[in-house]
Every structure is written in C-alpha cells, then in structure tokens.
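One structure, as structure tokens, below. Some questions next.
A protein chain is absent from this complex, but the other protein chains hold their places.
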Amino acid sequence: MIIVLKPDHKEEDRRQLVETLRALGLAVHESRGVQRTLVGAIGDEAVLRDLPLESMPGVERVIPILKPYKLVSREFHPADSEVEVGGVAFGPGPVQIIAGPCSIEDRQLLLETAHAIREAGATCLRGGAYKPRTSPYAFQGLGEKGLELLAEAREATGLPVVTELMDPRDTVLVARYADVVQIGARNMQNFRLLKEVGNLTKPILIKRGMSATITEWLMSAEYVAAQGNQRILLCERGIRTFETATRSTLDLSAVPVLKSQTHLPVLVDPSHAAGSWELVEPLSRAAVAAGADGLMIEVHARPEAALCDGNQSLKPERFARLVEAVATVCGAVGRELGGGDR
Amino acid sequence: MIIVLKPDHKEEDRRQLVETLRALGLAVHESRGVQRTLVGAIGDEAVLRDLPLESMPGVERVIPILKPYKLVSREFHPADSEVEVGGVAFGPGPVQIIAGPCSIEDRQLLLETAHAIREAGATCLRGGAYKPRTSPYAFQGLGEKGLELLAEAREATGLPVVTELMDPRDTVLVARYADVVQIGARNMQNFRLLKEVGNLTKPILIKRGMSATITEWLMSAEYVAAQGNQRILLCERGIRTFETATRSTLDLSAVPVLKSQTHLPVLVDPSHAAGSWELVEPLSRAAVAAGADGLMIEVHARPEAALCDGNQSLKPERFARLVEAVATVCGAVGRELGGGDR
Amino acid sequence: MIIVLKPDHKEEDRRQLVETLRALGLAVHESRGVQRTLVGAIGDEAVLRDLPLESMPGVERVIPILKPYKLVSREFHPADSEVEVGGVAFGPGPVQIIAGPCSIEDRQLLLETAHAIREAGATCLRGGAYKPRTSPYAFQGLGEKGLELLAEAREATGLPVVTELMDPRDTVLVARYADVVQIGARNMQNFRLLKEVGNLTKPILIKRGMSATITEWLMSAEYVAAQGNQRILLCERGIRTFETATRSTLDLSAVPVLKSQTHLPVLVDPSHAAGSWELVEPLSRAAVAAGADGLMIEVHARPEAALCDGNQSLKPERFARLVEAVATVCGAVGRELGGGDR
Partner (left out) sequence: MIIVLKPDHKEEDRRQLVETLRALGLAVHESRGVQRTLVGAIGDEAVLRDLPLESMPGVERVIPILKPYKLVSREFHPADSEVEVGGVAFGPGPVQIIAGPCSIEDRQLLLETAHAIREAGATCLRGGAYKPRTSPYAFQGLGEKGLELLAEAREATGLPVVTELMDPRDTVLVARYADVVQIGARNMQNFRLLKEVGNLTKPILIKRGMSATITEWLMSAEYVAAQGNQRILLCERGIRTFETATRSTLDLSAVPVLKSQTHLPVLVDPSHAAGSWELVEPLSRAAVAAGADGLMIEVHARPEAALCDGNQSLKPERFARLVEAVATVCGAVGRELGGGDR
C-alpha cells in the first residue's frame, strides 16, 4: 500500500503515520519526491484495508497495490478451474448451454420446454421457483412446488438443474433439489446468503450485480470460497448504464478481463441483458467468440403466455437455431459445444 | 397502456392483440395515424404488466401510462406522511438528524459518541450491528452484542435507535432492539427481506440501491407497504456513476422528485455518498436546502480507529458545527431542526 | 405523440391543449380512461418536438411515438446500405478491417505499419494527424504534415485512408487527403462539424460519443445525411460506465440494435474501448460474431514508443494473428473477410 502525503503535511503527521504502520507489523519504505512524499507499507495489506488512513492528518491519498481477493484469483490458482455438475463440466473444455424458462409456471410447459432444449443441445435446465420481482404485485414463483417440478424435469430429461436461491431460510430446501444454486444479480452483495452457499457442497452460480464492478463481483465469489466452497461459476448478465435500447448493457469485455483475473469458469446470460429475444442470438455468438465457457438462455415453450420475462424468451425452434449458430462459432474459436456425444 | 404496432403489422396480429386485451377485461381504444396504429388498453394496468406483449407479433413497443406503485404514491395519499419514532416525528415538521458510528465496535466509544451527538442536536442514534462488507475478511459487526450496546446507548441518552437488518432470520431479534429497522442499499431489492419488515409494526428506513431508479426504489417501498407496514422512511445515499471523485454520486434531485411522487418522508445520507468527511457538511446543507426531511450522518468519537468507514466519519466537534450550519439552512427554507425543545 | 393529462387537470387546460394541437395542423384523438385522459396528436411529430408541451398546465407527460430520425432509419430505407471507399465496400458484403496507429508520428514507422497491416489483411489504413488529447501538454498530432505522410502511405500500399477531422476550418484540407473522414467520439455532437462533413462527398465515419444513446448517435448521422451526404459509417467504441477494468464499456448489443434501426454499416473499435491490447483480439472476434460489418484496430510497429495510446496498440505480428482469428469467426457467421482477392 502506498500512502501519498499532502504537500503541506507536518513532520509530526508523517512520524505518526509511520509509527501506526510499524505497530501493525508492516515494513515501511519512504520516498521523497519534489512534489510529494510517499510512504510504502510492505506486508499484509489486509490489515490496512479496514484502517481509515485517508482520514489521518497529512494524508492525501491511499493506493492499494494488491487485489483484495485471493482464493478466486488466477495469481493464487493459475490453471483454469473445472466445475462439474451432474456429468456436465464447466470450464476450459466444452462450452455448455443452460436453458429454460425464467420462472417455472406449469408442469406441462416445463416438461415440454425441458425436452425441447435437451433436443436442441442444452446441457443444463434452468427455471426459477423463487423470483425476485420489482413489483410486489407480480408473480413471485411457485416456491417448493416449482422445485418439485424442476426435479421431475431433471428425471425426465437427465439434465442437471439450476435454480435461484433468494432467502437464507430456503438454503437447505433449494440445495436438496438444485444441482447448481444460483445467486441472482440483486443478491450478489447479499453477504449472508453468500456465506450460506459457501457452506454447501453444490456448485454456486453468481450473477453479476447490476452496478457491480468486476472486482466487487470477484469479492462476492471470494465470500463463497472463503467459506470453503470453491465450485463457483460466474455469469455476466449486463450492467446498468444510461443506454435504454437494451434492458442492461451486456459487458462482454468482462469475459477476457475475468479470464485474466480468475480461474473460475465464466458464463454469459444474454437474455436478461438484452430484454428482447431478437438480440439473444447475436449476443450469444459474441459471448462465445469473446471466450465465454457457457451461456444461460431463456427459452419458453409459449413465450406469449409467460408470467415473467416473456419478451426476452426464445421459442424452442429459435433456440435450436441459436445452438447451431453457437456451435459454429465454438468451432471458429477452437472449442466445441457440450453434449455432443448425446 | 398504449401498444404501438409496427408499420408492417398484419391485420390478423392486430385482431389477435385486441382479443387478448378484451379477454383480460380491458376496454380497447384504437387510433390509426399516418405512420403508426396505436391500441390503447383501458382498465387495470396491473393485469398487463406481467404479459409479454412486446413479444407478440406485430407489436413494436408497449408504453405503460400509470405508475407501477400505488400505496406509496402521492396520488393515492396526497398529504405528507408523518412517521413517529420514540417521540421523534419524521415528516413535514422539523428536520431530524440521525447520527452515530457506521458500526458498533466498543461500548465506551458508542456511549461517548451517543452522548456527543445528542448534545450536538441529533434526535436519533444510528449504529450497525450487522455490516454488509465488500470483503469477507473485513469486520462484519458485533451481531447481537452490538444490538445490546445500542439498546444501552438508548437507555443512557433517550435517543431512539436505527440499525440495519441484513438477514430475514434476524428480523425478530433486530426488531426487538431497534426503533427503526434499516434496509441497506445492497438489500433494497432483497424482496424477501422487504416482505419480512412489511410485517413489522416498527418504522422501516429504506436506503436507495446504488443502481436503483427512483421508481424501483418506490416499488421496494411498495413491497413493505403492501404487507401492511406504511411507516416508511426513504433515504438517498448516492448512486453509482462514472465519477470517482466521490464514492457515489449523491442525487439531490431525487429529493424534490420524491416529494412530488410520494407522501413518505425523505432523508439524505451524505456520508456514504461522499466517502470523505470533508464533503459531509456542504452536502448536508444542500440536502436540507433541497427539501430533505432529515439527515443520516456518520459520527465517530475516534474516526482514526474506526473499523468501518472511518474516512467518512465526522468527529463529534465537527458534527456539532455541522448541526449548527444545518440549523441555519433549515431556517432559510422555513423549517426548524428537531430536538429544539431539549 | 401521446399527451397524458394529470388526474386533476382542468377542463379548460384540456381544451387549450387540443386547440394548440389543432392549430398546428394535427388531428386530435382523445381517450378517457378510469385514471387518466390521453390526448393523441396525429400528424407530423416534428412540429411537436420543439414545443414545451410538458410545461403546459394539466399535462403530466408527453410520449413521442415515432423515431426522431428519418433518412438513416431502416424504416425509410429497408435495404442495407453499402459505402464504397477506394475500392473497398463497407456494408452487407465482406467484413473490412481498418488498422493503423492512433497517431501519425514518424514517416518510417507509418510506412512500416501500413505495409504490415496490408500484409496481414487490413483493407484500410487509419492514422490521426489531429489528435483530441485530454491534456494540453500531450502530443497533439502532426497536422498537415501527418496528412501528407498518410497520403504517402496510401500511395505505397494502395490502402484507402481514414483520418479524423476535429475542426471545421480543416474540412477542405482533411478531405483533400482522406478517403474517409472520421468524426471522433468527443465530436459526435459537434453539430457544426457534422454539417460541414454533410456537405462533403466523401464517406464519413461517426464514432459513438462516450455518453451517447444509440438514438442520439443516429441523430448525429441524420445531421450528416440531412445535408445530403448519406455515405455514413457508424463505429461503436465503448460507452462510459462505472466499470474501471476497461477504459470504456464496449456495447456490443449496439450492433444488432443498430442493424434493426438503421441501414448504415456498423463498425466496432475494440482498441479504444478496451484500453489494453490483450483484450483487443477477443473483443474483435465478439464484434464480428455480433454482426459487425467491420473493425477498426490500433496497430503500431513499436507500441512501446507510441506517443498516443500505446497501451492498446497491437504489434503487427499480433495483429496478423487477430486477422486470422477474425477470418475464422467471419466464416462461422456466414461472412468473409475483405481483401481476400489480394
């Protein structure tokens, strides 16, 4: 950590700062330039992060040098991680596609959708039993009944299932049914929930928060890893910007940035970002071309009757075309699509 | 709701749309212009919000006309609401100042701070027992022990206390100690938590999410109100933008905008927005000048030793000066500061 | 245009509004719902845009129905436009790559770079003679001398050249040398400059402003088209968001959105968006996979000596690898790379 002193700092302030740092067990290294004096603190930066050094007299600015996360960093674990889910491996191997309805609404529709996406080439089924809805008057999900239907669809198709957990009180219940437990964008900094899923042995898919920097997102992954669960998938789903032509702005630069910072598999959800089904296929192709290890796509057997996010859901036949298009792009970037041996 | 049809829509699509709307019990009103045909649906817009009308063939765009919230709207309840907390009234009357440390860390420091802020003119004490921290390695709060200390500080000073609830499992516990239950920015769209506090009888302070629009914020308040608890305080604390000179960008325009949209009291927290104590006083003055009904300010007896957000905490003596400055601005905008009779 | 009246509007206000609209030659269509009365104005929306209808008494909100641009819209001109530049066609045919240094600095380096990019497969050469630099103390470009060197590089390689115009006073000069005149991001709403280049017969490449919505960007293109020059290329280069891991956030969703809204060719500049050369190749692949008609890439024979944006410039050998990777992705999305017949 580098501490920049104000040009007019008092000698006493500098001495006080250096003593504080030494008392914390840090080595101190000073450098006096023409316009500024810098104080470098060498040692465990973690002990400094909580300290309000910027409020100390004479201090102009504090500059951290190290990343605030460790377990999820590529520096700590250079090789790509592989996260295995019911026979499906997310990571440096094949690109996997998770697909299914936004919310589970009806047994028949879910089974129909599940069979259709499996047929088309998806290797995991998604579906929400608990739905975070902006309005209290909107459909909130079927709850446990939805989880049961999801399990039935897994039985019927053999596809592992991904579903969202919103409340720490539902952790055991959701984990009983889910193969992957999803933390939604709105809960990316629900730290109590992150700690809960950190105690599970199931893989955790963490969506990026709408206003989360990549570093904050990795810190949320670190919360899970620090509890002992390192089976983590990251899923970019768009950030909030001033642009209103799309629901969110899909940040595909995050894919190669994450690849350099972390060993965790990186997925992209173009459906929520776009908010409109017409954009899903081009953005899916782009995500894979940027290096994504997987996709998460909303598919609904009858989007016009969907109780949630129907505007961005693909019909099964369009999804089948998307999978073909994505498979071709996979080939162009030296990868293959998962589920090819089916 | 207005549905704009594509210029090349099929007659069949239009007919299908109109039938769908009528089947939902809505009156339909069509208007054919030179370049676009519009279909107006008159009736309860709520039944339409969940419907993916934009994915229907021939539809270009769907424009809602009504606000999505009701109970918290000024249209529904034209007069300003007053929320009473342990003898302190938030609302159209005096401007109230909530102050205290970011986190409760130490009995002695808390009591010292509580006495100092009371002396200076604050009418409520804040302090976090559960802290949402970006890093899993940072101080996470004292938990129930912190709540006990907060209650002791209330005893000692007579100030009602505000503290954050992060986990639905702590609802009963937190509500036992708190006079106002705070929902933090990161939990503004933690809908399960909102429902929980909607069942309490205590007032709820909802901080604005970092990437929440004013409408989304009011929808979160509507979640609480829809459960039956209408004792709600809103607190602006800055939104996330590209500017890095401050931690967040305090959106003071939100104050008059909220005043026109809702009857709920509006507070401002300049400490978290600024991230630096030097900015807190000018922003406090500005907030009151913009029409805020209250302030929430971080004060710490020894900021340089704070375990959380020390950079933005004021020392008691600076806080006392802030209160004086704010009192003068209150006078200039025709209001007075709470606690004047002490 | 739909005008929503306030629930408590006066009958007199409504009458006044209707008369104002009729006096402007518009047909008026009223619709009274339970909670709101709507007034629809049918006819030329352009006459209404400048009118401050929202400040009229009784008016709650004004909702435009039509897009504010015309000549550049796909509705007006359904087929993809092709813009031909010195034998290179931008549009629905082959994907073209523009490459070269950020700024022209040295004759030898420019010629070396130009030959190298041509060899690798680029079909246009870029290079700035006038540079918009944040700091007045930074290198500002060689001016006319740079234009001469650019022309020499065109002679030597046969590649048409793209260069930026920053000042209306340089229009004739720049147009004498350039094959494509570039309007930079910072000048996207320099309307006087847009009018100037609207009077040229040369193609104009308009970069997206850092905080421009897609609609505003198309309005800037409309400025050029309205003057008579419809040979326009659009180039996405990232928008400003809260994320700091990249210099800007490349908005690849803009590619398919533009494709649906306009007939103009769409290019992507991943170099400026990323700010770091490591990200340029994955983002180039993604841009083409999303449907871009071309790329604009910074290449410098010696990035470590570049006077401008060296961090994001590729060396020729890495650029050659990028072109190969992009060619493969082109194939995967059913397109080919330009210059194949060389």
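Letters are used for the chains, namely A, B and C, taken in the order the chains are written, and counting of residues starts over at 1 for each.
Just so it is clear, a residue touches a chain if its C-beta (ideal position, glycine included) is under 8 Å from a C-beta of that chain, and two chains touch if they have at least 3 such contacts.
Everything numeric here is computed off the predicted structure, so don't read it as measured data.
Enquirer: Touching the hidden chain in the complete assembly: which of B:L53, B:L66, B:A274 or B:V323 does that?
Expert: B:A274
Enquirer: Just checking the interface: what residues of chain C touch the absent partner chain?
Expert: 46, 49-56, 68-69, 132-140, 166-169, 186-187, 189-192, 194-195, 209-211, 216, 219, 222-223, 226-227, 240, 276-277, 303-304, 306-313
Enquirer: What residue numbers in chain A mark contact with the hidden partner chain?
Expert: Chain A touches the missing chain through residues 2, 4, 7, 29, 31, 33-36, 38, 40, 42-43, 63, 65-66, 75, 240-242, 244.
Enquirer: Hey, which chain B residues sit against the chain that's not shown?
Expert: Answer for chain B: residues 211, 213-215, 239, 241-246, 249-257, 260, 273-274, 278-279, 282-283, 285-291, 325, 328-329, 331-333 touch the chain left out.
Here is the rule we use: only the chains that are shown with their structure count from here on.
Enquirer: Where the centres are mean C-alpha positions, what is the separation of chain A from chain B, in Å?
Expert: Their C-alpha centroids are separated by 26 Å.
Enquirer: Using Cα averages as centroids, what's the distance between chain A and chain C in whole Å?
Expert: From the centre of chain A to the centre of chain C is 31 Å.
Enquirer: Note the residues in chain A that touch 2 or more other chains, in rising order.
Expert: Residue numbers touching two or more other chains: 211.
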